[in-house]
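Partial complex: the chains shown occupy the same locations as in the complete assembly.
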Amino acid sequence: MEILILVTGGTFAKEYNELTGELFFKDTHVGEMLNLGRSLVTTTTLTLMMKDSLHMTDEDRSVIAGKCKAVKQDLIIITHGTDTMVETADFLAKEIKGKTIVLTGAMIPYKFGSSDGLFNLGSALAFVQTLDKGVYVAMNGRYFHAGNVRKNKKNGVFEELK
Amino acid sequence: MEILILVTGGTFAKEYNELTGELFFKDTHVGEMLNLGRSLVTTTTLTLMMKDSLHMTDEDRSVIAGKCKAVKQDLIIITHGTDTMVETADFLAKEIKGKTIVLTGAMIPYKFGSSDGLFNLGSALAFVQTLDKGVYVAMNGRYFHAGNVRKNKKNGVFEELK
Amino acid sequence: MEILILVTGGTFAKEYNELTGELFFKDTHVGEMLNLGRSLVTTTTLTLMMKDSLHMTDEDRSVIAGKCKAVKQDLIIITHGTDTMVETADFLAKEIKGKTIVLTGAMIPYKFGSSDGLFNLGSALAFVQTLDKGVYVAMNGRYFHAGNVRKNKKNGVFEELK
């Protein structure tokens, strides 16, 4: 059993540029986080893109779907910005069958001391090992089926549609 | 669905006493960690004892087992020192049927900046929601069935017996 | 001996808004930082404004200078954005005599785990207790006289003019 971790950007991956005072993408922190969690799950991490999810297009989503289909792994975690995580989950659910795909992200950049990212990565890694084939969003310690989840923009949490 | 989190101590819960220079137990950090992870899972946290797992006796384990049986929840996470987590899992597996019980802990105290605790709590919370009834150890991003796990004392990681 | 800490904003004070993904000013962290440093110096902290130093005008600088003159304390630390800290130091040096004024700030927000802010506050607090009357910039572990310091925008460090 091997798990693929596809990095697509999002708050999860942002850092602070001390010369410009802006947040930016450098490298993924997934490797560092797996070390911190002393993970011994067999994983491969692949950075596909580094995008704010507000800037993610259906073209980007096709690239993600294509990669998910092309790879040999059946268990896939996708780190993704939270703003359009739900849209990407819907897109993938239509395109991909026979794999377990879990999207996760963070509200606070990992490089901030008080990020939810490490918690979310731990839960995504557990969900991808245990859930049936399908596409899921893993946030707030919970999992949601693609098609039955939205991000509540007012309070920043994920909830079921019904 | 409600999850009970039983706190029994372990490295997870230790703090640094700046007057004596020693590590000690104060309060559980589980609530703080769930907030950090923005958990929206319905949980109740109960501190049963605050013990170094090296000092945990079969009497203590009976108390834990008794509590697991007595409570109404069928999904239970137990935070526990890693040194005898395996022994407690074995003990509980013999005593309790019909519930999903996941033991987890940490190699580094949560109050240290670089703890694996938040990652482990995230994964334990996911495992307890998805695994079949039984007793498990959740460490290193993986889950192990009670009776088929040991702690490798040399490198501090958990592994299957066979 | 009492030290006044005047808060004017800057990177030092920024936080991450997890709903918008932007950095913003909430409250000053100076009190929290003094606690973390176990400071027992007698200090009063006063938030005068919360400004990015790029947006600081000479009108703002007049407000700062006026406050420095009006207060009873002769030892004053000013937390300030680094981009125009030098300009404010020059301005104050022309306006104020007979007080020791130390400007400091941070390259990384305190709320990020890896900020230089705590180090800078520690050094500013020491400098204000020991330097002669005058206006100074305290950054990079060093102190600079107003009128003989610039921020090197390329590498983000402070250096003498000559």
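To keep things simple, chains are lettered A, B and C as they appear, and every chain counts its residues starting from 1.
Operating definition for what follows: a contact is a pair of C-beta atoms (placed from the backbone, for glycine too) under 8 Å apart; a residue touches a chain by one contact, two chains touch by 3 or more.
As the structure is a computational prediction, the values presented were derived from the model and not from experiment.
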Homomeric complex, total chain copies (3 given): 4
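Note that only the chains that are shown with their structure count from here on.
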Maximum inter-chain contact count - chain pair: A-B
Between chain A and chain C, centroid-to-centroid distance (C-alpha), Å: 39
Centroid spacing, where centroids are CA-atom means, of chain A and chain B in whole angstrom: 26
Inter-chain centre distance, chain B versus chain C - centres from mean C-alpha coordinates, in Å: 45
Multi-partner residues of chain B (at least 2 other chains): 113
Contact footprint of chain C on chain A as seen in their complex: 11, 16, 18-19, 21, 23, 52, 107-109, 111-114, 153-156
Complex contact set, residues of chain A against chain B: 33-34, 36-41, 107, 113-116, 118-127, 129-131, 138-143, 156-158
